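Questions regarding the structure given below will be posed in turn.
Yeah, one chain of the complex is gone here, protein chain that is, but the others are all in their spots.
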Amino acid sequence: MSPPLLQVEGLTKHFPVTTAVFPRRQIGWVKAVDGIDFAVDPGETLGVIGESGCGKTTTSKLILLQEVPTAGAIRFDGEDISNLAGPGLMRYRREVQVVFQDPYSSLSPRMRVGEIIAEPLQIHTDLSRAEQQERVAEVLDLVGLRPEVAALFPHEFSGGQRQRIAIARALVTNTRLIILDEPVSALDVSIRAQIMNQLEELQARLGVSYIFIGHDLATVAHISHRIAVMYLGEIVEMAEALELCDSPLHPYTQALFTAALPAHPDDKREKLTISGEVPSALSPPSGCRFHPRCPKAMARCATEAPERKAVAPGHSVACHLY
Amino acid sequence: MAVVDEQTRAIVIGAPPPGAAGARHRRVHFTRDLPLLPLAILVPFVLLAVFAGAIAPYDPTEPIPGAKIFEPPFWMQNANSLAPLGTDFQGRDVLSRLIFGARVSLIVGVMGTIVAGSIGTILGIVSGYLGGWVDQAIMRVTDAWLALPALVFAIFLATMVGPSMWNIIIILGLVYWTRYARVIRGEVLSLREREFVKLAEIAGASSTRVILRHILPNVLNSAMVLASLTIGVVIIAEASLSFLGVGVPAPEPAWGSMLADGRSMLMVGAWWLTVFPGLCIMMVVLATQLIGDWLRIRLDPQLRNL
Partner (left out) sequence: MPPLLQVTNLETHYVSFGGARVVKAVDDVSFTVNEGETLGIVGESGCGKTTTCLSIVGLLPPASRIVGGHIEFGGKDLVHLSQGEMRHIRGAQIAMILQDPMASLNPLFSIYWQVAEPAYYHRALRGRSLRERVRELLNAVRIPSPAMRMREYPHQMSGGMRQRIVGAIALAGGPRLIIADEPTTNLDVTIQAQYLDLLKELQHETGVAVIFVTHNLGIVARMCDKLAVMYAGKIVESGSVRELFDSAQHPYTKALLGSMPKLGSKQKLLAIPGQPPDLATLPPGCAFHPRCSEAMPRCSLEEPGEVRIGGEWRARCWRAEPQYGQSAKAIDVAAAVAS
């Protein structure tokens, strides 16, 4: 078994909340991410699904070294990334990239597309200009764009094309892991399928791994091999995609499925099992964080936080029901 | 219009049509769009300033041979045809002094703005991007600087280092950089959060690289608009300094010192010594302000196409 590409253990990030006026006193913590564990293997896609406040954005920032963890470790190729510096850090930056949701603000408006894509090459390698252009043409072809587009500016492209450019840029330095943060949510429906298919094809060809963050179950389930369901800073369930769709175990996951929109007007609609809204991460509920909204809550759930444990091969859940 | 979202807007309002129809549209659009009035004012002044030596009929620092002092402008009685706009208290030709004065005003205005803009933009970018104590330090300096009354400060510096054109340029640059720093810093603060900047950082770009390739090109628009609006202010400041006697030294003509000299001459009725330089200052400053306003609208992609 090859070791995982990325391994996250007990990752925690608490943001201090202070009073606004001098003297600054701390009045609490926002527990954005609270002890999560997962791993991503080479060539696989891990889907992360959850609603606002679940911690998925903070997790991606932690992996991208934009935030420093309060506790826990992130290991890439076995090495703890918080110790990285100098060439080790540059290597990490080269091999881990991100594609954001909004195609209209992720490309530098005053740079030509070719320059935008070549930038990581300029930072990490000393390829000559001609060699850079060659590589840029290569990745443009990989994402289905003609090499001539390198001379144009971003505003001349549509949303879907811009996302392709963003993906090309993410791939240009032989990246091994790309974090995709809602990459198709801002795109037209007819373009989404194009980009999804393109992403799957790229993975098959290049063996790159993805962490696909999304809010639409069907989309995430389609592209992911495994899915992690997050709620209020914790992973409440993790399983292979098809297995999760077949038998969601955690009540929150089940609620997500009942809330999902049907594909046909006659699709059987189960009654929504959830009410209310996600509580604030400033003072999460005691015990199991989901218990106030859980239709199957027991007395135990208010006092004891459940550990996530495996209930079937490759399927783990954090719930007292199991 | 928040109701029509950005994507739809891009598709519907979109780009001008390519090809022949587009070329015709682009030509029409360009000429209709130029700020004709301010350019009609400014271009002649610029030409006068550049070709002063060739255009001005007389040496501005010497009295005209064959003319008396206080000759009135040509449409009045007793005018001397040698001096169409009259002569001053030393018998020097007002017209030639105006023409050479344009050179001083425009050079000081433009160069002073460039100095102010450079200092302010650099500090604004550094302050906005690096944040933290660097930002605090620079902003406190800016606040303190702003608390000083600009002209008084300029006068103080001028009397310290002595008047000469280059000293004035640097002094005015040192006085007026603060508005740049503030505005540019604000823009950088919001730019810093834009995704393409974050992407560059995630890709491993150094701060220098991010500033030069991503931040700077995107603040240039604001910097240019601010510059065009500042030129007027600097010209007036220079005129004020000259008026107070600490600007460009005599006998080099400057509109401000012409105003100063002419002020006491109003008693004897020689109004043309103050009115003409005053009019020149007013027209040039008005023209630069109008161009600044045109630039602001032109460079804002949202407003441009409606």
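Annotations for the structure displayed:
Just so it is clear, A and B label the chains in written order, and each chain counts residues from 1 on its own.
Operating definition for what follows: contacts are C-beta pairs under 8 Å (C-beta built on N, C-alpha and C of every residue); 3 or more make two chains touch, one makes a residue touch a chain.
Owing to the predicted nature of the structure, the values given are computational and were not obtained by experimental measurement.
Within the set A:T57, A:T70, A:Q133 or A:Q194, the residue that contacts the chain not displayed is A:Q194. Only one residue in the set A:I81, A:I117 or A:L217 touches the chain that does not appear here, and it is A:L217.
The residue touching the chain not shown here, chosen from A:V68, A:A130 or A:A263, is A:A263. Touch with the chain omitted from the figure is made, among A:T18, A:S52, A:S283 or A:T303, by A:S52. Taking the whole complex into account, chain A touches the unshown chain at residues 51-52, 158-161, 188-194, 196-197, 200, 215-219, 221-222, 241-242, 245-246, 255-267, 269, 272, 274-275, 277-278.
Here is the rule we go by: only the chains that are shown with their structure count from here on.
In this assembly, the C-alpha centroid of chain A lies 50 Å from the C-alpha centroid of chain B. Looking at the complex, you find that chain A touches chain B at residues 64-66, 89-90, 93-94, 97-98, 100, 102, 104-111, 116, 119-120, 123-124, 156, 158-159, 166, 169, 188.
By the touch rule above, chain B contacts chain A in their complex via residues 6-7, 10, 15, 194-196, 198-206, 209, 213-214, 217-218.
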